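One structure, pasted below without further comment.
Heads up, one of the protein chains got dropped from this complex, but the rest are sitting where they should.
Then we have chain A:
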Amino acid sequence: MPRLFCCSCLVPRPAPGMSKKPAAQPTLHKVIMVGSGGVGKSALTLQFMYDEFVEDYEPTKADSYRKKVVLDGEEVQIDILDTAGQEDYAAIRDNYFRSGEGFLCVFSITEPESFDATQEFREQILRVKNDENIPFLLVGNKSDLADKRRVPLDACRERAAHWQVPYVETSAKTRDNVDKVFFDLMREIRSRKSDDSRATNGDVKRKKRRIIKCAIL
């Protein structure tokens, strides 16, 4: 017989500073980590999620993370899908690209091949999402390894400008800019969502690419 005892109502109540569960779940922003193998997608994710840096490299297949964060005073939930750098068949990515609302496209500044590969990732994302203005950040990781740098900063900036996306350099090891890339991307996703809802409400039909356009003009 199932036990009914133990007023579970007691659990959330007595603690000071522990608010009752809000009726509605906070907004969920879905972020996808993409990029070649070994560039540090998982390291960035784990640093952001748990403030830890894992030295051991173990290739990811796919992993999902969820965390509540406060974005400009509003409680939101971030859902991070950390994906495999090497995938035998690119088509396998279609489905999770489709599910993403924003992308962190990561390469290692010490590895030109990973920088080249961002081209392919970008193309596939645009094709699957069928949207030129999908929230997207180009992320050059391993900025702590400046002495081993092999992808010139100018090349990175040039590509980001060409794509009309922000470029940020990070270090999963030192946590440098880690929060920034996730929060910047969430802001883009958020403004994109509010644009969309305004557009569907027939309120203001503004051009969706306004932020990025302003940035380069």
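In this section, a contact is a pair of C-beta atoms (placed from the backbone, for glycine too) under 8 Å apart; a residue touches a chain by one contact, two chains touch by 3 or more; residues count from 1.
Note that contacts and distances are computed from a predicted model.
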Listed names "Ribosomal RNA-processing protein 40", "Phospholysine phosphohistidine inorganic pyrophosphate phosphatase", "Ubiquitin thioesterase" or "Exocyst complex component Sec3 C-terminal domain-containing protein", matching UniProt entry of the absent chain: "Exocyst complex component Sec3 C-terminal domain-containing protein"
Hidden-chain contact residue, picked from the options A:S99, A:Q119, A:T174 or A:S197: A:S99
Chain A residues that touch the omitted chain in the full complex: 1-18, 21, 25, 49-52, 61-68, 79, 81, 83-84, 88-89, 91-92, 94-99, 128
